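Written out below as structure tokens is the structure these notes cover.
One protein chain is absent from this view; the other protein chains keep their places.
The block that comes next holds subunit A.
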Amino acid sequence: MSGRRPRGAGIRGPHSALTDFLAANNISAQEIRDSYQQRVRQAEQEAAQTDDNGEGPSNGGAEVEEDLQAESSTMAAERTRKRKRDQDEAIAKIKKGKAAKKVQKKKQKKNSSDDDSDFEDVMDMYKKAKPLPGQLENCELCNKRFTVTPYSKAGPEGGLLCTPCGKEMVKDTKAEAKANKPVVRRGRRKMESNRLDGMTDCGPKTLQQLCIEKLAQHSEDIDELGEMPEGIMNRISEIFSKKRAMNSTTMKLFLQPDMDRVAIHEAAYLETEDYDQIFAICPNVKRLSLRNCCQFKDSNIDYMNEKARALEEIQLLGANLVSNDKWAELFIARGKDLKAFKVEWLDAAFDDEAVEALTTFCPNLERLKLERCKQIGPDSIDAIARLQHLKHLTLRFHDPITREKLTHLIRSIGTNLETLCLEHFLDNTSDPTDDVLATIHTTCTRLSKFRFTENNECTDAGYVNLFSHWSNPPLRYIDINSTRDLDNTNPDGPQESPIGLASAGFLALMTHSGPSLEFLDISSCRHISHETFTLVFDGVKQYPHLVEINLSFCPVVDTHVVAGIFRSCPLVKKVVTFGCFRVEDVRVPQGIVLIGAPRAQDLIEQFGEGSLDL
């Protein structure tokens, strides 16, 4: 500091640019002058000495001088460095002192009434005051000097750590916490549940699946879903419904003004006002699907008729608070625009007159599904028979329907049908005949999905007749489950002419539709023989599109048959064998899931591992 006047003294002489530059680079004019004078003095002394010795100036003297000069310059540099360090430390000390004083003052203020505050202050003096952000400190671990920030971590001894050391420590503590966490074992129940859900693949879930599951966990925290592809939107809606997270708040996530499809798969928690919201936000909705919409009332129908004028497809499950008149009003309002109408689980209203209104005012219906509606009966069948544009028809009636009505229906509209699902159609007025199947055989030529279940009226011969020389192209989807004789005293059924789909019928079915069949459900078709199964799935015949097959409660199915299915169906993903007690120890190929094999307890993990050559 020798050369420079202490700052803050107030008096400063004129400054040249050079002085400023030198000062900035820690070069002091005073020092240079000092060393020069020193050199001059030394030279004079030496000169005096040599004069004394009587010798002339020698080279040696010059050398010494040079050495000295060099020495002094290095010393000067070192000094400046040291000075800077000293200065910094001094500043740090002052700051530290101030900070400590502040803390002490605070403490004093706090504890001014306490007697032992002095003692505490004394104790505090022995503690090292922690540096404040912005100050410098030596790292406790690596001893490096660093600037303290509010994020600096405390070391094991209580001191502060520099950033790299702090990061290292955080990492260590995190790893430790991870190691201490108990390993979450997914229980067998969860595994079985997943398997029933059809999660067959053994690898990790897709990233989309992971994200959607995470979203469902945090359903309450989402403000907005934003622009999402419709498929993903629907997927999220499904999983929200499954987790019962679909309520008034979360429902709004799925409503966007430009949407033409609204699907809420579980609307049980929604209130009457929420349904109005749907039509207020999405007036352009074309396809509406609300399942379990218990609170959907007459007023909602009114609002829907007023707002949603583009509606073409309506699906309402369990809308029991809508009265008959309102149903009729809905059909009048939608009129010829209505393309699809699906209702299920209605028992308070929706009677034959409502169906009459539907068929009268909405002649362009292409898709109709009426299931488990208690108020409708045979008259509705006649009304439906007038819908000439129907392509997809699904019916499940509560009351018995006579065979004449049913055959009349099929004869009237069967030619255009692509989907025909008749569940649980029983006629207890006359003896069983195969009329229905015969009518289907002659009338329907465009079917791709056929479901004819839960009846014991048609014989095996009827099925043989249906599937032999049928001008209908091979079907994609066949469900003939639970067609069998129901006589407890004779569980095997009549041997001569079996009732329900039996060996010959199954053979005819697979011969007709095998080439393009994707889904087959023949559960509880108890009269199909083992020979037929081995003949159909012999490992040589190929069913190239079959993905899912349900053989539950076909008691003859055994390991051999299941293995035959694996070999005959290259694309098969899911095989269901509930109640097939002869299925044991199957080696399931990779990518296939076998569900419900009751005897395979020790091999409960039925995910495929082995290769196809069994």
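The rule is simple: contacts are C-beta pairs under 8 Å (C-beta built on N, C-alpha and C of every residue); 3 or more make two chains touch, one makes a residue touch a chain; residues count from 1.
Everything below uses one rule, namely that contacts and distances are computed from a predicted model.
J.: Quick one: find the hidden chain's UniProt protein name among "28S ribosomal protein S24, mitochondrial", "Elongin-C", "Phorbol-ester/DAG-type domain-containing protein" or "Cilia- and flagella-associated protein 36".
T.: Listed in its UniProt record, the absent chain's protein name reads "Elongin-C".
J.: Which residue, A:Ala92, A:Ile232 or A:Ile281, contacts the hidden chain when the whole complex is considered?
T.: A:Ile232
J.: For the chain not shown, which residue from A:Thr206, A:Ser430 or A:Ser497 touches it across the whole complex?
T.: A:Thr206
J.: Contact with the hidden chain only, please: which subunit A residues?
T.: On the subunit A side, contact with the omitted chain comes from 184, 186, 191, 202-208, 210-215, 217-218, 221-222, 225-229, 231-232, 605, 607.
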